[in-house]
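Have a look at the structure that comes next, please.
Of the protein chains in this complex, one is absent; all others appear in place.
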Amino acid sequence: MINVGVLGATGAVGQRFVQLLANHPWFNLTTLTASERSAGKTYGSVVNWRLDSPFPESVGELVVSPTTVDAVKDCDIVFSAMPADIATKLESDIADAGVGVCSNASSHRMTEDVPLMIAEVNPEHAALIDVQREKRDGFIVTNPNCSTIMLATALAPLRKFEFTNINVATMQAISGAGFDGVPAFGIYDNVIPYIGGEEEKMAREANKILGTFENGKITGAPFTVSASCNRVPVIDGHTLNVWIDVKASVDEVIDAFKTWEAPFKGLPTQPEKSVLYLDDDNRPQPRLDRNRGNGMTVSVGRVREGIRFVAMGHNTIRGAAGASVLNAELLHTLKYI
Amino acid sequence: MINVGVLGATGAVGQRFVQLLANHPWFNLTTLTASERSAGKTYGSVVNWRLDSPFPESVGELVVSPTTVDAVKDCDIVFSAMPADIATKLESDIADAGVGVCSNASSHRMTEDVPLMIAEVNPEHAALIDVQREKRDGFIVTNPNCSTIMLATALAPLRKFEFTNINVATMQAISGAGFDGVPAFGIYDNVIPYIGGEEEKMAREANKILGTFENGKITGAPFTVSASCNRVPVIDGHTLNVWIDVKASVDEVIDAFKTWEAPFKGLPTQPEKSVLYLDDDNRPQPRLDRNRGNGMTVSVGRVREGIRFVAMGHNTIRGAAGASVLNAELLHTLKYI
Amino acid sequence: MINVGVLGATGAVGQRFVQLLANHPWFNLTTLTASERSAGKTYGSVVNWRLDSPFPESVGELVVSPTTVDAVKDCDIVFSAMPADIATKLESDIADAGVGVCSNASSHRMTEDVPLMIAEVNPEHAALIDVQREKRDGFIVTNPNCSTIMLATALAPLRKFEFTNINVATMQAISGAGFDGVPAFGIYDNVIPYIGGEEEKMAREANKILGTFENGKITGAPFTVSASCNRVPVIDGHTLNVWIDVKASVDEVIDAFKTWEAPFKGLPTQPEKSVLYLDDDNRPQPRLDRNRGNGMTVSVGRVREGIRFVAMGHNTIRGAAGASVLNAELLHTLKYI
Partner (left out) sequence: MINVGVLGATGAVGQRFVQLLANHPWFNLTTLTASERSAGKTYGSVVNWRLDSPFPESVGELVVSPTTVDAVKDCDIVFSAMPADIATKLESDIADAGVGVCSNASSHRMTEDVPLMIAEVNPEHAALIDVQREKRDGFIVTNPNCSTIMLATALAPLRKFEFTNINVATMQAISGAGFDGVPAFGIYDNVIPYIGGEEEKMAREANKILGTFENGKITGAPFTVSASCNRVPVIDGHTLNVWIDVKASVDEVIDAFKTWEAPFKGLPTQPEKSVLYLDDDNRPQPRLDRNRGNGMTVSVGRVREGIRFVAMGHNTIRGAAGASVLNAELLHTLKYI
């Protein structure tokens, strides 16, 4: 068994990590960290469980550790739900101490020797770990920002065609900002047409994810992403309207969506279909489709000339914790863990 | 005084018309039509007043007429909130009977001799009425579809630059489908990425509105509009994310938005600013900005390189009834009424 | 195996029935009825599946029958999701034809020889079937109205005390009115303080459910229920604020809630806890607690002197289809089926 821990186990993404890891077939969840105030108490007694699936009783008695390198140095991997300002140094130190860090934080996503991975999309980038290991015993691997994950996953089937510019409008769910991140008075009966830093992240992260690994680094893909990001009154599930300058017809694009397969099968958190084409006029919709593949499937539809299409996925599972856990599962099959 | 009527006075758009006309300085609201079932009863006794402004008592005692040509033939103008399937013949017949029809319905928007107008944007298209009058005593004038109005109004200040392709993602409010048009179970905690016919309407209507009137007809503008229309959980106010291929810098576009003025001033329903530039990071927002200019101002903001920007306006006032009433006011100053 | 059918399989309650019966360990779902328009086609091709759990593929190929006595006469039981106006005669005729009808409709709830049952609360009322069978080969058994189910289930543990008057304010979910029953424009950012007929149903149904079966009929319980029913912007889950004139202290009531057990165990649809006491200050909450016990648990909390408490349960599972299926499972153990 592989011993794993979660950094920041009580917040929105942390609780998702716990939910996915509590009874994992490969990973043994041994360590949960949180604030000093919670350290030393049982997880069940400190967490305000806010997910709509039941609290996983098996972790209720785990004693919470403070969020320090020391607390996790005996883990094989830690999954990080830390905010970026803390993650930068903490994750480096933990990786230097020999632990593998699978991080949802934005801090190291663009670092040259850190893979920015969606397991089914760019598994070959895992090889960057070898480069990273020249300087440390452990490693950091990151998953992208939630809306970038939906975009890049939906683009994977289209990589066989040439494409250049992408325009994308996002309609992002409330949970993406954490449990208390969006006041109800701000978003109810409203659209907030701005999410700080999101448009820039989508652009640079998408280029790295779909870039080429050669000569020990990633050469970013040459397409541009021009994004407009919005918060809408939806609890979970980010919806994207995409325009892509691609040399393919509507039928070719639909066929690509239908036939594309992930380069591997059967990882515990992997859905049957990473990309699922829905041919109803008015799909995908977040409330109806976000739980497909246990929240790991990115649904696509409404392919029209332009080429325009709609993509949607669960932002805290596929878009955050689930992506990170799937990365770890991949790394295990590739023997990095 | 100019005697006016409202066709279909009890629905969502009909009630907006009544609200705007009940105490109008130029128009005398003499006639309200509705179904056979309501005809003969007072408006106050049949209408289920659903707007968040108080019922205009002055019209409470008006006796409702059936929706026939006969009922309105003594009006100078009628404002039509009829659904398209009924509007096609009814509006023709009323116009043939010598009445001016200002219609919110989609039926005649693309008819060759019918102006498709946003008063401040293409007032010169009113001259098409002269062409129409060759064949009938009255006339039909239409206002565009709600999201097209927001788009075309926001584009007016940019017409001095060259522009070609436009991509636009809309996030449209619930009220746009009528009081009962969108079931709560369908839209709550959800996004519906499809509004039937909307994307096509935006494309063709925008071309006509911004087209050139010459030789007795409108030659459509040459730019393309590629739209993706969504319904979101917002009561009033359509938000647009626009990408426009325009030969101008961000600063030039902002300046155009700030300095553009309507070609006329002071019509009763005309807002002080038809297009209002907001420079906050996270504006415009529907709940905060939809009532600007009494619901007649289109707010724009978030201008970024691309060129990208966000536009937002009240969909049943600026986007429907208000647009129609303002058209009628313009036609009065141009002596068509 | 017991062959079962669903009357009205495409609506909100009908889809819940199908979800619960599709892979039932005791019941073999052989027949689905819907409108004439859908009859003869496969269920998968006619149903607009709106639940947030995946479509049960095993029923996709079932050919839909018209809603007639003939279509279901070979079933052992049918579950009825029919609207009351149709249910009255239809269910009678089906029961007369020898089939057992477990109905969610309101039509026969107050009929003298028809049990009105919540399986764990008044299983002894099943004996009314013997009375019914004096006049027909089959039978009708009904489950109560959704909010009545929450109230009466929460009252079951308190029956050991004396209680008289009950005041109850309900906050009912959107789904209770069917998929299209509540327009978004009506309920979004709003409370509708009226649900037609609901307050009266709660009063009379609660008296019958908690009444005594003797001499071949039910003598209603003597307490009064004074209800105020509201619709709120919640998708699923009815919340009740209850005041009950009961001779017990707060601690005695909490203890009753904690220790009460259903009179039987282990039916397939039966939850581990039919009544679950939550001791958090701010629980139960519909979004967090409605799925407990697979939607069959009624959660209670906030017991205060008065006696006041809060109860909440899933309105289309515990409050409708699930209650009916559990009734049928009970009747099977009692050999009525």
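To keep things simple, chains are lettered A, B and C as they appear, and every chain counts its residues starting from 1.
The definition used in the following text is that a contact is a pair of C-beta atoms (placed from the backbone, for glycine too) under 8 Å apart; a residue touches a chain by one contact, two chains touch by 3 or more.
This one's a predicted model, so the numbers in the text were calculated from it and none came from an experiment.
J.: Which of the chains on display does the removed chain touch in the whole complex?
T.: Within the full complex, the chain not displayed touches A, B, C.
J.: Taking the entire complex into account, which one of A:His24, A:Arg50, A:Arg136 or A:Arg304 touches the absent chain?
T.: A:Arg50
J.: Pick out which of B:Asp113, B:Asp189 or B:Glu205 touches the chain that's been left out of the picture.
T.: Looking across B:Asp113, B:Asp189 or B:Glu205, the contact with the absent chain belongs to B:Asp189.
J.: Determine which one of C:Asn3, C:Thr42 or C:Gln285 touches the chain that has been left out.
T.: Considering all chains, including the one not shown, the answer is C:Gln285.
J.: Provide the residue numbers of chain C that touch the chain removed from this figure.
T.: Residues touching the hidden chain, for chain C, are 167, 169, 171, 188-194, 196, 199, 226, 228, 230, 232-235, 237, 239, 241, 243, 281-288, 301-302, 304, 306, 308, 310, 312.
J.: Give me the chain B residues in contact with the hidden chain, please.
T.: Against the missing chain, chain B presents residues 50, 52-54, 188-189, 287-288, 291-292.
J.: Mind pulling the chain A residues that touch the left-out chain?
T.: Touching the missing chain: residues 12, 50, 174-175, 178-189, 233, 235.
Basically, only the chains that are shown with their structure count from here on.
J.: Could you grab the centroid distance between chain B and chain C? Build each centroid from C-alpha atoms only and quote it in angstrom.
T.: So the centroids are 47 Å from each other.
J.: Counting only Cα atoms for the centres, state how far chain A is from chain B in Å.
T.: 42
J.: Could you work out how far the Cα centre of chain A sits from that of chain C, in whole Å?
T.: Distance between chain centres: 40 Å.
J.: Among the residues of chain C, pick out those that touch two or more other chains and give their numbers.
T.: 50, 188-189
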